[in-house]
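Got a structure for you, written out below as C-alpha cells; questions coming shortly.
A single protein chain has been omitted from the complex, and every remaining protein chain is retained in its original position.
Let's look at chain A:
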Amino acid sequence: MHHANHFYGHAHVLARYCGLGDGHPPRINGYVQHGWNIGDGLAPGHPYVEGTPSLLWSEQTRRRAWSVGRRNVVVTGAPFAYLLALRADDPPQAQREGTIWYPFHGWEGQHVRGDHRELIARIRATEPGPVTVCLYWHEYGMRRVRRLYEQAGFRVICHGYRGHWWKDTDPLFLDKQLTELRRHRRVASNRLTSAIFYGIAAGCEPAVYGDPMILADEDPTFGGTARIRRQWPDLHGESVHLPTAVEIARAELGTDHRCTPAELRELLGWATLQEEHVDH
C-alpha cells in the first residue's frame, strides 16, 4: 500500500469503519486522497502505479482526475466523513467556545513565507472568543513559531504527526482533530484547506482570512491560492454564509458518497484479505 494512505491515520479510520478493529490496517488496493485537493486528488510528485484505483473525496475531483488522464477513479468520500459516522456524537457538541485557528502549513519539504506576527494581530482583531491555534507538527516543533502564538495568549496545540513511510503515523490524528473541532464554535485559517472543511462538517462556522502565506516552492500546476479564491469565493472572509458553506463542505468531503462498510471493504481490496492481522 502506498505510504500516503497512512497519513493522518486515514487507513486506521477506514479499517475501524470497516469493522477490522484498531490494529494496523491491511494494505489498501489504491490511493486514498489524503487531503483536500484542487488537482486530481493525488499529491503531486508521489509515485503513481498505472491503473491503481484512486479513491477520491468528491465527484468534482473525480471528473478533474479523469480529465487529466487518471482512470479507475472512484468517489468514496473523505476518511473524515467515515470518522463522523463512527463518532456521530462523540464528544457531545453542546459545549462549544471560541475559535480553532489553523495557520496554513506546508509539508516537511516546503517552507512557508509569511509574517506570523501580522497574522496573530489579524486573528486577535477578528476572533470574538478564546483562540486555539493548531500548528502542524513541523511548526509546532519550531519553538520560535510556537512561542509567537503562545505569547499572543492563544492555546497552542498539535493534532499529532501525520506519519511518513509508514512510520510514526498517529492513528488518532483525525480523532484528536474531531474532538478539538467539536469544542469550538468557529474554525478559521488563512487558506481554504482540509481543516476548514472538516470544521464545517463538525459543526463549526468557518472563516478564511489573513495572509495566505505563499509557499516558497508552491506547485502552480492546478492554479494555487488564486484559483482557490476564484473558485470558492463563498468560503472566504471573516464571516461566511453558513448554509452555503455546509453545502460546499458536503460536496467537497463527499459525505453523500460515504460507502457502507461492506462496500468500502470491496473498494479498498479488503473483502478477501490474504494477510493475517498485523499489529503495529
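Operating definition for what follows: a residue touches a chain if its C-beta (ideal position, glycine included) is under 8 Å from a C-beta of that chain, and two chains touch if they have at least 3 such contacts; residues count from 1.
Just so we're on the same page, contacts and distances are computed from a predicted model.
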item	value
Chain not present in the shown complex, as UniProt names it (candidates "Sarcosine oxidase subunit alpha family protein", "RNA polymerase sigma factor", "ABC transporter ATP-binding protein" or "Class I SAM-dependent methyltransferase")	"Class I SAM-dependent methyltransferase"
Candidate in contact with the missing chain, chosen from A:H12, A:H34 or A:R62	A:R62
Missing-chain contacts mapped onto chain A	29-30, 47, 49-53, 59, 62, 71-72, 74-75, 256-257, 259-267, 269, 271
